[in-house]
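One protein chain omitted, others in place.
What follows is subunit A.
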Amino acid sequence: MKRKPTLATIALGAVLALGLSACGGGGTESSGGGSKPAEAKGSFNAALTAAFNPSTKKGGTLKFANPGEWDSLDPADTYYAYTWNFIRLYGRALVMFKSAPGPDGSTVVPDLAESLGKPSDDFKTWTYTLRKGLKYEDGSPITSKDVKYAVQRSIDRETFPNGPTYLNTMLNWPKDYKGPYKSKGADVDSAIETPDDHTIVFKLKQPYSGFDYLAQMPVTMPVPEAKDTGSKYQEHVISSGPYMFEKNEIGKGFSLVRNPHWGDDPNRPALPDRIEVQLKVNADDMDNRLLSGDIHVDVTGNGVSSAAQGRVLQDQNLKGGTDNVAQQRLWYTSVNPTVKPLDNIDCRKAVLYATDRAGYQAAFGGEFAGGEIATGLLPPTVPGFERFDLYPAGADNTGDLNKAKEHLAKCGQPNGFETNISYRAERPKEKATAEALQQALGRAGIKLTLKPYPQGDYFSLYAGKPSFVVENKLGLVINGWGSDYPDGYGFLQQIVDSRVIRPGGGSSNTSVRIPDVDALIDKSLTEPDAAKRLPIWAQIDKRVMEEAVILPGVWAKTLLVRGKGLTNVYASDSQQMYDYVGLGVQQ
């Protein structure tokens, strides 16, 4: 309680400063704004659907802070949403997500390439043509061979353990190919061909209609072979984007300055002159420093801490400086039909009806920090989302006990049953979820025993291992999933395709084994028309919910603090945080 006055002062300072600096005002208020300084505060969620404080003015220093360390700055070795967002400042992939507010940000647009990928009729060959005259930071030309080399090196998982593995498994690599370091001089034309310096052709093992989503990943950012230093390349990545490294101290921080040879780029406004990133910044201090303007952005996009959340939301001034950004992430609980009596669909339905959805939401931090109560799998910002609710939980969302008891009776367990619920021991929100479910299902006579397991091996040894699930009677497995890109396939495949379940463990999917769903997934892979693919996702979603093998919890949201002094701020559906390509700073 003692902290309050100081915080109020900081808040007031932040708000005043925002008022002085914010020309044009918030997105929702800007209509009447003109050149007159806007109201002292922006409004809550102002940067979700339009740019807050829009600007085209160049100059200034944009300051990021990270409570931890980058996994790697190397485009082949990085796998966080925020690093993929940030890397576009110093690298250009073949295509990229448009830097735009809201749903528009999910559009894939050409970047290095002149146009989106051109598929063959069978969707097994994808061709990209590069723009002419593009140069690296040292003035040397960017060729399609550099893109090919970048993809080749990215499949070396010993040198680059962190990166995504889509292209490892989907391209038709020669047998035993291990990347350019270990398989020197190997002919990889079966996977990637470069007929000339401006053309690159990818050859897939299986048809995939959504290859552009893979081509936007940082692994297609060109790497000049002559400058490649393997695992040390991250100390000086050769820039193909608007900014290049000035100084880079791994583990401490780095700074970027303008790349004089960058050009022919319709996607990036590149407003700031300079970008600074501090690493290992005290996480507890982060929110206060954001409010004071000492730093502009928490680069991880994780949102305010639960300690600060209460204060920010209670104070209307502070709340006006935040955005509640929807994530393409579902927190859910698998209902395992391999564990008796959940092999009976009515017992599973009883679990879904008895769930207190509001309690699930509270366990994750409530409406703002937690997210929206989920009624299906697909989050609302994934294209193809359809809203439906097969297990209505009443007006207050606390569950329908009558229905639950009805289904328990049908299942032959009128007095309820006992089963176990697993969660990751290190995650307080999952523990709170398990406790909330224990309370909620207890009302219908379903007794849960809590089983915490270490998160490092949660899927490989415990809850993701089918035999362990059966032996330990893990009827419910607390789970979560976020997609790598805003696409139904990217979101659903890993959690609903029964073929990803391996006897040895390791899969997030522990409960969905529905032949219809597998068939629908295969159908989507060869559907050429993107618009016709969309209804398939909703169809899969409904089918899984009909079987009641997944108990949806919340569609995640985060509460981001809009740094003081930022211009052109917006969150896009693809990045699910502020789009770092668009940001500028007030001078």
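In this text, a residue touches a chain if its C-beta (ideal position, glycine included) is under 8 Å from a C-beta of that chain, and two chains touch if they have at least 3 such contacts; residues count from 1.
To be clear about the criterion, contacts and distances are computed from a predicted model.
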item	value
Which of "Na+/H+ antiporter subunit D", "Thiosulfohydrolase SoxB", "Glycine--tRNA ligase beta subunit" or "Peptide/nickel transport system permease protein" matches, in UniProt, the chain that is not displayed	"Peptide/nickel transport system permease protein"
Touch criterion as defined above, residue of A:Lys178, A:Lys227 or A:Lys431 at the omitted chain	A:Lys431
Touching residue (missing chain; options A:Phe368, A:Phe385 or A:Phe417)	A:Phe368
Options A:Ile295, A:Leu313, A:Ala393 or A:Val554, residue touching the unrepresented chain	A:Leu313
Residues of subunit A (touch criterion as defined above) contacting the omitted chain	1, 3, 305-311, 313-314, 358-359, 362-363, 365-369, 425-426, 428, 431-432, 434-436, 438-439, 449-452, 454, 472
